[in-house]
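This report concerns only the one structure given below.
Only one protein chain is missing from this complex, and each of the others stays in its spot.
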Amino acid sequence: MNNPIISVNNLSVEYVTGIKSVQAVHNVSFEINSGEIFGLVGESGSGKSTVVQAMMRILPPPALISKGNVFINNEDIMAASEADIINFRWKKISIVMQSALNALNPVLSVREQIHDVLKIHKGLIGIEADNRAKELLSLVDIEYNRLDSFPHQLSGGMKQRIVIAIALAIMPPIIIMDEPTTALDVIVEREIISKVIELRKKLDFTILFITHDLNLLLEFADRLAIMKDGEVVELDEVKNIQKGGKHPYTKKLIGSIPSASGVRQKGLLTKPDKLTFPKDPILEVKDLEKVFQSSNIFNKQKLIAVNGVSFKIFKGEIIGLVGESGSGKSTIAKLVTRLMRPSAGSIYLNGQNKKVTESRNVPLEYRKTVQMVFQDPFGSLNSIHTVYHHLARPLFRHKLKDQTEMFPYIVHLLEKVGLTPGDKFAKKFPHEMSGGERQRVAIARALSLDPQIIVADEPTSMLDVSIRMDVLEIFAKMRKENNLTVLFITHDLASARYLADRIIVLKNGAIVEENASEKLIQSPKKEYTKQLVTAASPGWLSSLGENFEKKEEYNDQ
Amino acid sequence: MNKSILYIARRFGFYLIAAFAALTLNFIIPRLMPGDPASIIFARFKGKLKPEAIDAMRESFGLTNDPIITQYASYLKGILQGDLGISIAYFPEPVSEIIGGGLIWTIFLAGSSMVIAFLIGTTLGVIIAWNRTGKLDTILPPALAFFGAFPYFWLAMVVLYIFGFSMNWFPIGRAFGNEVNPGLNTPYLLSVLYHAFLPALTLVFVSLGGWMLSMRNTMISTLGSDYITFANAKGIPSRLIMLRYAARNAILPNLTGFGMALGFMLSGALLTEMIFSYPGQGFLLLQAVQSQDYPLMQGIFMTITLAVLGANWLVDIAILFFDPRTRR
Partner (left out) sequence: MNNKNNLQQNSIFTRWVSGIIENQKAFSGSCIILFFALVAIFVPFFINSPTDFLGTPLSPPSFEYIFGTNGQGQDVFAQTICGARQTLFVGFSAGILVVIIGALIGGIAGFYGGRIDDILSLLINVFLVMPGLPLMVILASWLPPTPGTLLGVLVLTGWAWNARIIRSQMMTFRNRDFVSAAIISGESNIRIIVVEIMPRMLSLLASAFIGASIYAIGAQVGLEFLGLGDISTVTWGTNLYWASNDLALLTESWWTFVPTGLSIAIVSFALTLINFGIDEVSNPRLISERIWRNKVPKELINHGITPVTSQNE
C-alpha cells in the first residue's frame, strides 16, 4: 500500500459509566489511502460511530480513549496538544454527523453557522464569507436565499445538504460521513449520495463512509471494514466482500439483504403451497380520507394525510403498503386499526360497514379481529410490565382464557414466535431483552387474541439488518399455518417484494400503483414506482445517468 | 415576520382572557361565601365603622338587590373606568388612588431584584455546568438551595434585625429618606438605592438558587446534544461553544420559566415589603389585611394581576427575540 492518509492502530474506547467501564471499541485498526472511499459497516451498537468520533477526539463524556493511536497525515492525534487539535479539526478532516438533522444549532441561522467555520479557520467575515457561503450552498444545490433560514424551517434533506456544505467549507482533504442519509427517504438518500460522489470527482477528497447499510456501500466504496461488537471482523476490498466475504457475520449480512430487482431469490421466506383467496374481501376500505387540522383561530393549517384511498384484502393474503415518510402509510395503519377516526370514507370488515367512531368507542369485537405490530419494539412495550403482563392483559380483557390456562398458553405463544424457553421469557422485562426479542414479544401479543388480520407497521425497520428476515419469517409462517391476513406497511420495497403477495405504492396520501408483487417490481408502470424500484436496486448509481464505473451484480446466488 | 405579530397578538389575547378570569374571580369570591356577603360585612364591621362606611363598602362591591347579572355588568363597567371602590381603612379615599402611589415601588423593587437574580443565577448555572471539575459545582447548589429554603419574609426579618436594628447600617423602613426631595437628583436616587438595598438583597439571595439550578440542568442536557459535538468537530473554540452554542439554547426553557414564576416570585416580594415597611403593594396589602379593608385587598389583587400579566407578555416578546422557532 502506498502512504496512507489515515492510519488507525489498536484503537480502544471505553465509556466510564459505573465502577466497571463499558468497552465500546476494542483494538480497531485500519488504514485509508488518499483519494479512497473507505466504508465502515456495522449494526447499531457495533461501535462504528465511536471509532470515527474518537479519531477526531470529539467523543463527549463519559468516553475515554484507553489505547491506540491515530495518524492523520502522519500527525499523531492522540498525542497532539489542545491547540493542535483545535487547529487540525475541519482543516484536515471534517465530519457529517450521524443524525445530521440535530447537528445544526437550532437558534442560529444557516448563514451564522457557515460563517462561524469560515471566520475561525479562514478569517473570512462579512461579504467575503457571504460569497463563500453562497458558493457552498450552490455546490449542494440549495438556493442562497436559504442562508437566512433557521434549521426548523428546512426539510431533512436540506439540513443534510447544509451539513455537507459546512463540511466542505474549507476543503479538508478528508471527510467523514457518519450515517449521513439514515433519516432520509430512499430517493433523497440516493440523490445526496450521488451528489457527494459527484463533488468528490470535482474536488478530490478522501471519504470515510459509515453506515449500517452494507448494500449502500457495495455500490460505491473501494474498501470496507465490517464491525461487530466493537471489533473489526472483516476488512477487504469491496469486490471480495461482494462475493460473500470470509467471516460468518459478513456472510450473514450479505445473505440477509433482499433485493428489489433481478431474479427472485428462492426460499427466503415461507410461502403457502398454493395461493388462493376467497371471492369476498375480509377487509375493504373505501375512499378513506384523513385530514389533520390545527384548530388555532389565528392560523388554520390543513394537512391531508390520506386522500381517497381504497383497497381490499382477502383472507390469508399479505399486502405490502409501500411508501416514503409522509406518504400516509402509518396513518392508514392507524385508521384501519381504528386508533384514529377517518375524516371520510368507510371500513368494511367481513362485508359489514364498521361505523366510524372515536377510538374509545370501538367495540371489543373489532379489537379482537384486527391487531397491530408497531415499528419500535421498545416503545410499544411498557417498561414497567413483564412480558407476561403484556400477553395476559388482552386475554383477560377479552375473557379468552382463565387463570389456570393463562400461563401455559402464554408460554406456548412465546415459543411459537421463537422465544424459548417461553416460561423464562414470560418473566422478563422489556429492558432485559434485545430489540429482536422485544419485537417477537410484540408479535406474540398481537397473536394472543387469535386475530384474523394483523397490521404490521414497519415491524423491522428499527431492528438490526441481520435479524430482519427472521422476524418477517414469523409473519410468513403464521400466514401459512393459520391463514392469517397481514397488512405489511414498509418503506422498503425489497422486503415487501418477498413478504407480500400484492404491493400498493403510496405517495402523498394517495395510491400510485397496485399490482402483484413480482409484476410491480419487474414492470412498474408509473414513473414514481420506477424511481422507487431503481433506488432500491443494485447499480442505481450508474442508472442515475452519471458516468460512474459500473459495479458488478452481487446478489444473484 | 407576520407570524411574530400573530404570536404576540395571540399571547395578548390569552392575557386578556386571564385578566377577565381574574376580574370575574374577584367578583365571585365575596358572593360565594357562606351566607349573604352584605350581612357578613355588616356583622364584622358593626360598631367598628360608621354606617356610611359600611354603605360605601356595600356599594363598592355592587351588593345591591339587583339580579347578579346586572351586578356583574355594573362591576365590569366600574373597573373599566378605573373605579375600584372606596377604601375602608382610608375612608373615604378611593382605592385606585391609594394603590396608584405604591405600584411603582413594587415594580421597582420586585422587578429589579427578579431580573438581577435571574441574570446572576443563570450566569452561575452556565459556569458550574461548564466547569464541572470545579468545587463550585459541589458547593454552590446545596448552599444556595439552603438559602432558598428560608421563607422570604423570615430571611428579611433576620437581615433587617442584623443590619437594620443591631448594626444600624441600613434604614428600617420607607423607600427614601425624609431629607431628600423626590425628583431626578442624585441624593434622592442614592437614597432610593440605599433603602431598596436590603429588601432587594434578600429577594435576590432566596431566588438565586432556583435559577442557577435549572440553568445548570438544562445546560448539562444541552451539552449532551449533537450540535455541541458537531460544533466541537468544527474546531470552534470552547468559549464560543459555551456561550453561542450551549448557553444560547439552554436559556430558552429558563426564560419561559421566568414568565411562569413571576407571579410566584412577586408573592415573595410582597411579603418582603411588609417586613421592610417598604411603601409598595405588599405593605398596603398588610394594612388592608389588618384593617379587613376588602375593597383595598381586591384592588391590590387586580392591579398586581394586571402587572404580572403585562410582565408575562414582555417575557413572551423576549422569547420571540431569542428563539427563532417562535418567529416562523
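Going by the order they are written in, the chains are A and B; count residues from 1 in each one.
The rule is simple: a residue touches a chain if its C-beta (ideal position, glycine included) is under 8 Å from a C-beta of that chain, and two chains touch if they have at least 3 such contacts.
Because the structure is predicted, anything quoted here is derived from the model rather than measured.
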{"item": "Missing chain: touched chains present in the view", "value": "A, B"}
{"item": "Per the touch definition above, residue among A:8, A:37, A:58 or A:72 touching the missing chain", "value": "A:58"}
{"item": "Contact residue for the chain not shown (choose from A:36, A:112, A:289 or A:376)", "value": "A:376"}
{"item": "Residue among A:124, A:193, A:349 or A:442 touching the omitted chain", "value": "A:442"}
{"item": "Residues of subunit A in contact with the chain not shown", "value": "10, 16-18, 21, 53-54, 57-67, 69, 78-79, 82, 85, 295, 334, 337, 339, 359-360, 364, 367-368, 370-372, 374-376, 379-386, 388, 393-394, 397-398, 407, 427, 429, 431-432, 442, 445, 449"}
{"item": "Absent-chain interface as seen on subunit B, which is shown", "value": "14-15, 17-18, 21-22, 25-26, 29-30, 33, 40, 130, 132-133, 141-142, 145-146, 148-155, 157-158, 160-161, 164-166, 172, 217, 220-221, 224, 231-232, 238, 241-242, 260, 262-264, 266-267, 270-271, 274, 285-286, 289-290, 292, 294, 297-298, 300-301, 304-305, 308-309, 312"}
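In this section, only the chains that are shown with their structure count from here on.
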{"item": "Complex contact set, residues of subunit A against subunit B", "value": "53, 56, 58-60, 86-91, 94-95, 97-99, 102-109, 116-117, 120-121, 150, 152-153, 163, 166, 296, 298-299"}
{"item": "Contacting residues of subunit B [partner subunit A, same complex]", "value": "3, 6, 9-10, 223-237, 240, 244-245, 248-249, 252, 322-325, 327-328"}
